[in-house]
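Of the protein chains in this complex, all but one are displayed in their positions.
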Amino acid sequence: MASHFIPCDSDYRARVHDSFDRQAVMKTVNASVVSVEPGAVVLEFPFQADLTQQHGFIHAGIVSTVLDSAMGYAAFSLMPVNAAVLTIEFKVNLLSPAKGERFTAIGKVKKAGRNITVAEAELFAHSDGQRKLVATMVGTVMSVYDREGIHN
Amino acid sequence: MASHFIPCDSDYRARVHDSFDRQAVMKTVNASVVSVEPGAVVLEFPFQADLTQQHGFIHAGIVSTVLDSAMGYAAFSLMPVNAAVLTIEFKVNLLSPAKGERFTAIGKVKKAGRNITVAEAELFAHSDGQRKLVATMVGTVMSVYDREGIHN
Amino acid sequence: MASHFIPCDSDYRARVHDSFDRQAVMKTVNASVVSVEPGAVVLEFPFQADLTQQHGFIHAGIVSTVLDSAMGYAAFSLMPVNAAVLTIEFKVNLLSPAKGERFTAIGKVKKAGRNITVAEAELFAHSDGQRKLVATMVGTVMSVYDREGIHN
Partner (left out) sequence: MASHFIPCDSDYRARVHDSFDRQAVMKTVNASVVSVEPGAVVLEFPFQADLTQQHGFIHAGIVSTVLDSAMGYAAFSLMPVNAAVLTIEFKVNLLSPAKGERFTAIGKVKKAGRNITVAEAELFAHSDGQRKLVATMVGTVMSVYDREGIHN
């Protein structure tokens, strides 16, 4: 995935991986990092029956969990080394039932600012070699500096 | 919680409980139903370390998971007996870090229609006997009739 | 409308009125200020044929215009005297067609912070002495200090 963003910290990949590894919920949903580029992060996770809603699809909140991490880490990849990342709001549209063998979340920065970054993410379901758009997210992410209990 | 909605199915409580019990993800997050009134559902879940993000708070996506179920079941409580419930979109604002001993999600219908219902939900963190607003959701829920793979 | 917010600037009413009077678009839609309380602002405007969409209702964007000003000024009423107000995002749900003789927008702060405030607004249509909820907004408002071209 090409990117027109220049990261202000050349070690952005390690920074994203380190923070991702500290998100315990990513282990719970078995998500892993596929790629980290400046302003763009791809995550994936497999179907898991213990994450489903009443019709057997992945619950919209779990869809949001992985979308938010993809979106947040896309933003985080462009932040300075002393910033922590905090999502302040997001909006999710659910386009198709989240059914499939595995799912890919692609997060991309729309506009990066010193304090406020707007980013997007899309979730695709993979099934029988086909890819289908399941959900979209758009949200606002804040760079947090020196706040108690919240660090890089 | 008082309600001005008249359910069209007097068995709405059992219907909500049955569907909730089929949401496997609710067991994964250890959520339970506190109350079901016409157009209003309260859920709760305890803090769990395996649902956290990098700062040790409950991940925004897990917050969304329980908010979406509270919101969706508030809508579902007012639906006819042959309708299934499907969230088509929601928006979440994260007001405070989701830290605490346990969390309560209060879902309420704003406007119920035959096909489209708009509903809201709020998540509160409980800690040392204090209650704090953590996040709000507003979303659109669809009543689905006779769609393959999606049933009450 | 009672409020539990304490304004940090006792002159908040004059500040809101001054800024409102500088919003030229408020004259275009004939909006006026009904009341300003700490964290709560009420605006109103009459039906105008030149603000309608193809079915003769007030256009959703005009609904958003007045909701955004009500929401933004509710937030602004709690800001310090050197802050300017800037909406960074909002979400609108359209519950009923915007038809009626006049419309009231009620903006209220949900959570006020030094930099980020989350607020809500509701638009009611008045017709034949009846009041009907037309639309809801939830959004994020930023307090801006010392930015070029943007001042209180």
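The chains carry the letters A, B and C, assigned in the order they are written, with residues numbered from 1 in each.
One rule holds for everything that comes next: a residue touches a chain if its C-beta (ideal position, glycine included) is under 8 Å from a C-beta of that chain, and two chains touch if they have at least 3 such contacts.
Keep in mind the model is a prediction, meaning the values are calculated, not measured.
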| item | value |
| --- | --- |
| Listed residues C:L67, C:A83 or C:V134, member touching the removed chain | C:L67 |
| Touch criterion as defined above, residue of C:A75, C:V92 or C:I106 at the omitted chain | C:V92 |
| Hidden partner chain, residues of subunit A it touches | 91, 93, 95-96, 110-111, 118, 133, 136, 138, 140 |
| Residues of subunit C (touch criterion as defined above) contacting the omitted chain | 19-20, 22-25, 27-28, 49-55, 59-69, 84, 86-94, 97, 149-151 |
| For subunit B, the residues touching the chain missing from this view | 88-89, 91, 115-116, 118, 140, 142 |
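Following the convention adopted for this analysis, only the chains that are shown with their structure count from here on.
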| item | value |
| --- | --- |
| Mean-CA-position distance for subunit C and subunit B (Å) | 29 |
| Whole-Å gap between the CA centroids of subunit A and subunit B | 23 |
| Sites on subunit B at which at least two other chains make contact | 91, 93 |
